[in-house]
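What you see is the complex with one protein chain gone and the rest in place.
Per-chain numbering from 1; labels A, B and C assigned in written order.
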Amino acid sequence: MTATATRTEAVRRNGGRRLVDRVARVRELGIVVALGLLFGVTGAVNPSFLTTASLRDILLNSAIVAMLAVGQTLVVVTRNVDLSVSSVVGLSAFGGALVLADHPGVPIPAVIAGCVVLGALCGAVNGLLVGAAKVPALVATLGTLYAFRGIDFAWAGGRQVNAADMPEGFLSLGTRSVLGVPLLALVALVVLLVVGWMLGNLRAGRELYAIGSNPEAAVLAGIRVRRRIVAAFVANGALAGLAGVMWAARFGTVDATVATGKELDVIAAVVVGGVAIFGGSGTVYGAALGALLLTGITSALAVLRVDALAQTAINGALLLAAIVLDRVLALRVAAALRRRRFHETTDPVEPAPGRTADGS
Amino acid sequence: MNETPVLSLSQVSKAFGAVRAVREVSLALFPGEVHALAGENGAGKSTIVKILSGVHRPDSGRILLDGEPVEFGGPADAQRAGVAVIYQEPTLFPDLSVMENIFMGRQPRGRLGIDRRAMRAGAAELFGRLGVHLDPDQPARGLSIADQQLVEIAKALSRQARVLVMDEPTAALSGTEVARLFGVARTLRSQGCALLFISHRLEEIFELCRRVTTLRDGAYVAEDLIADITPDDLVRRMVGRELEALFPKQETEAGEVALKVRRLTREGVFTDVSFDVRRGEIVALAGLVGAGRSEVARAVFGIDRWDAGSVEVDGRRLRPASPTAAMAAGLALVPEDRRQQGLVMDLSIERNIGLAGLADVRRGPLVSRAAERERARDWAVRLRLKFARLTDAVSVLSGGNQQKVVLAKWLARRPSVLIVDEPTRGIDVGTKAEVHRLLSELAASGVAVLMISSELPEVLGMADRVLVMHEGRLAAEIPRADATEESVMAAATGRSRA
Amino acid sequence: GTTKSDVAQQSSASATAAASSAPAADPNAPLKQGLKIAFLPKQVNNPYFTIADKGGIEAAKEFGGEGKEVGPSDASASSQVSYINTLMQQKQDAIVISANDPNAVVPALKQAMAAGVKVVSYDSDTAPEGRHVFVNQAGAEDLGRTEVQLLAEQIGHKGKIAVLSATPNATNQNTWIDFMKDELKKPEYKDMELVKVAYGNDDDDKSFAETQGLLRSYPDLAGIISPTTVGIAAAARYLSDSPSKGKVKLTGLGTPNQLRKFVKDGTIEAFELWNPADLGYLASYAAAALASGQVTGAEGEKFKAGKLGEYTIGAKGEVLLGKPTVFNKDNIDKFNF
């Protein structure tokens, strides 16, 4: 190759690099735009939606789902999924509440730690099934979704733990604010930042992406795939356990049905947040934004005096709109990239290559 | 040489079910020496590689590291022992950046976790050594096969291993990159690294290696010093018989135009490409890696949408972006990436062969299993496919045999225009000759063949006409008589305009 | 084709034809021993039903029968139908059911009745042709009106009020809400305005968000009625920690255990509920009376229900448990359920 050819090529690729950076940012931009639209429009119709008190409420409402979405992201980037989170939350919430109610002597931090460990154990069951026994994650965790809930039901036997049974100090965790920010939201934020940093800056974190991106290659690269997958599930379980006690502290009334069906909300948040469901890409920040968007929609509909019967439909429509908006933005950028003679193979009109395609 | 080998195999065997892929093979790799492993497709070369890298555990026999027996429980163990491997098929993480691919698991660490700047610098340095122009931050998804292979090479180099195993690293590369790679390999050799090199291009073995071990049907045949043998000797050891001429191109009379491409443009990919292919003619599309040859083929076949221009087959214009329409018009495309584009790895051999021609084996609305199998068997035999059962998944076939399945799939359709993209990539000498004979026969029977190839001897030997692409444009059209290594390379590197 | 009006004609025709063929009741027949009575709540492991069914099983023990609770863990009509069929196969003497869908369970119940099984509905009625007797915890009308009265007292008959219900199609809740609206038409409520009926879907999260939404969109809200236990608990929890605590009044239906804390801290002044254990107890006796032939479900028949005394079957086969209890600071500690 001649020197000139080399230089033009280098220039071309540098331009490409800046664009790639931009695309990377755009991945979360789509959802930020959607969030902006949601808050802007709702605030315009009813300004009370944008008061600090209201924003606090929304933060508080999204804290638990956001935390679950962060945990779920850990699992999803490895090309797995954990449907059992809602059952783990239920189990942990009930377990924690029961201990607090029946053994008032146990210190609160010990109860919280216990719940986290309980969640981690459930996560370990999932992790071993998926990582060691090679049961597809969807099957394994659909199974443990039923199984953990069954244990919860058997344990509760129709019992309900009420606010009056739990110590005030514990319940106040669910409502207290620090510097005007709800404590639960702070906990979620800390979890988000820590996990986000680990995924981006630790070898182990990057290896999770590698596993999800190409599992066979991960083995060949000497990555301890099994160990990493188990770890991702355990971490997700631990976060679900933490979310469980948070749930108990927040709602005060706990029975065996706590959080039933929440797994779909969590997955929706992750998917809306731009985490590729077939692994390998996406960030916890996106997932947390997804959770914020979903709870934002629920709150906005409540504030907008939308007819109750229409809420579900509008919720679904807005969810779809967010996904489509995100996709259209991504397509725009991809097209712009190609026009700048940048290397591009995945023509969005054609089926994306392989099934690893991150379709979002 | 009487040093101890760094890594050696002693009497190892490995069977997959009934297939005895490797039978009591011994092999010794010495520091400062490039050792070649030769054999036909399915001879067991890649299996040996995977034993050396800890992917497979041998059924019997021993692996010795510095003369001491070791057991590799997995790739991680082999890596720790200083073995770096470039596998036959790229093993990249498409979602991650090129530099992360290179340093996965060994990312340089700074105070706050991974030190991206150091990683970028490291990648750039490796690319510099290989003369590759890749952006370290670019995601691996979408890299051409050649670029993927180059990243694989960089990855292996970055390990600074004592043993470097390369399973057909050059199959996807053209001359320039191969030369660079060899330069790097020689440097490593002189630094005392032991190298194992596999290639179906015999001239490469003779250029780079000192010793060659030959396998046939999984069994050890011979170990020779390269200096002691000729290419013909090597072929005889591999095949066990004499081979006919390598490029038996028949002279044919070109008929009317079958494929007519006019001013075809896909923005940012290729521009203003016009050419004809006539019946009975083999037209080669040459060029450097990344010149856009495959992209033209993809567009013509309807995989990608073109932005301007037209494609006609037998005088009828093709609908853009529809492989179905292209197939109905008699077009066939053997794609360059057999794993992603050519084959459905989980499906059986017969299902893969049948996939493109389901309409031909129909009985009413149903598929006739008998007809499907008959067709598959017919073509498997014609292409000398090495297989146990037609119902085996293609994923268990060796690389070359997989390539044959892709060929069979398309030839079984009896296309009138055949586009083959790197048809002999990873195919052994014997079969390569067969593929060439086949292409030449097809042309003789009136098929118009467009052949994309990065192998100059193949281009020169097979083509009636050579089209050369440079940076997304047709740079030259050279008739067979004028086609020489020099003229083609000149056009490919943009040094001459036709 | 077949249209709605065709079906209406046919069914009215057949209804007149098939009326009075029930065998006569024998009010003096003794309660049979060893009666097998199955309780089929909307959902098992629901604390409310657990208490109710325990009451029922207790009653069965008293009269020498055998009670059990079975049922789905999701409150869906289709899974209740599976249980009805199973109970029929098991040859239970009576099924005591709280219907998730008043119509969907009817075909299966009819089959069971044809096979000789007596059917009592409690808590949430089925369509009348699907059961012999409905044990009503409290008249829908009574409940709806007293809720409004409770709240009106607390807010001084003045201001905007809202309802936080369960799902938009919860039958019980909707009937009560209709009576609330009717009650509000009376002149003494002319200063009260029902501004919104919100639906928390009996989901903690959603009920929470809906309560927040109510307070945001109606900053001058005076009170909330939540006629569902999940809703009232979530609303109480939210209010207890918001500046609106004590200002926005909350009442509705809930259990004393669940709301004890909020009554004591002043979030809730008063709320009401019947005693679920008594409800199950009465239903159990009604089932036994049916299975023993004491009653057939016709209006005016009487039966004894243990410690609760004598009950009379009213119009449309309804038996009324009695008035709900109002719970407040003064009496709440006397109850434990």
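FYI, a contact is a pair of C-beta atoms (placed from the backbone, for glycine too) under 8 Å apart; a residue touches a chain by one contact, two chains touch by 3 or more.
The rule is simple: contacts and distances are computed from a predicted model.
Asker: UniProt protein name for the omitted subunit, picking from "Autoinducer 2 import system permease protein LsrD", "Dihydroorotate dehydrogenase electron transfer subunit", "Nucleoside ABC transporter membrane protein" or "Phosphoribosylformylglycinamidine synthase subunit PurS"?
Answerer: Per the UniProt record, the undisplayed chain of the complex is "Autoinducer 2 import system permease protein LsrD".
Asker: In the full assembly, spell out which visible chains the left-out chain is touching.
Answerer: A, B, C
Asker: Who touches the missing chain here, A:A34, A:L100 or A:I267?
Answerer: Going through A:A34, A:L100 or A:I267 one by one, A:I267 is the residue touching the chain not shown.
Asker: So one chain is hidden, and I want to know which residue out of B:P5, B:G39, B:G54 or B:G494 touches that hidden chain in the complete assembly.
Answerer: Answering carefully, the residue with contact to the hidden chain is B:G54.
Asker: Considering the complete complex, identify which of A:V77, A:L129 or A:V303 is in touch with the unshown chain.
Answerer: Residue touching the chain left out of view: A:L129.
Asker: If the hidden chain were put back, which of C:G64, C:P107, C:P243 or C:G266 would touch it?
Answerer: Residue touching the absent chain, from the options given: C:P107.
Asker: In the full complex, which residues of chain C touch the absent chain?
Answerer: Where chain C meets the chain not shown: residues 1-8, 10-11, 44-45, 68, 70-74, 76-78, 81-83, 85-86, 89-91, 101-107, 127, 167-171, 174.
Asker: Touching the absent chain: which residues on chain B qualify?
Answerer: 50, 54-57, 59, 73-74, 301, 303, 323-324, 326-327, 333, 335, 340-348, 351, 354-356, 358-359, 362, 365-367, 369, 389, 391, 395, 409
Asker: For chain A, which positions touch the chain that isn't shown here?
Answerer: The missing chain touches chain A at positions 129-130, 132-140, 142-154, 215-216, 219-220, 261, 264, 267-268, 271-272, 276-278, 309-317, 319-320, 323-324, 327-328, 331, 348-355, 357, 359-360.
The criterion applied here is as follows: only the chains that are shown with their structure count from here on.
Asker: Determine the chain that sits nearest the middle of the structure, using the mean of its CA atoms as its centre.
Answerer: A
Asker: Just the number, please: Cα centre separation of chain A and chain B in whole Å.
Answerer: Comparing mean C-alpha positions, chain B is 41 Å from chain A.
Asker: Which residues does chain B have that touch at least 2 chains other than itself?
Answerer: In chain B, nothing touches at least two other chains.
Asker: Going by the contact rule at the top, pick out the chain C residues touching chain A in the complex.
Answerer: 43-47, 49-50, 73, 168, 196-199, 204-206, 208-210, 212-214, 216-217, 219, 230, 233-234, 237, 241, 257-262, 264
Asker: Residue numbers of chain A touching chain C in their complex, please.
Answerer: So the residues of chain A in touch with chain C come to 46, 48-49, 51, 54, 57, 61, 149, 153, 156-160, 162-165, 175, 247, 250-253, 255-258, 262, 295, 298-299, 301-305, 308-309, 311.
Asker: Can you tell me which positions in chain B touch chain A when the two form their complex?
Answerer: 53, 55, 74-76, 78-79, 85, 87, 91-96, 100, 104-107, 109, 112-114, 133-135, 137-139, 141-143, 176, 267-269, 288, 303-305, 321, 340, 471, 493-495
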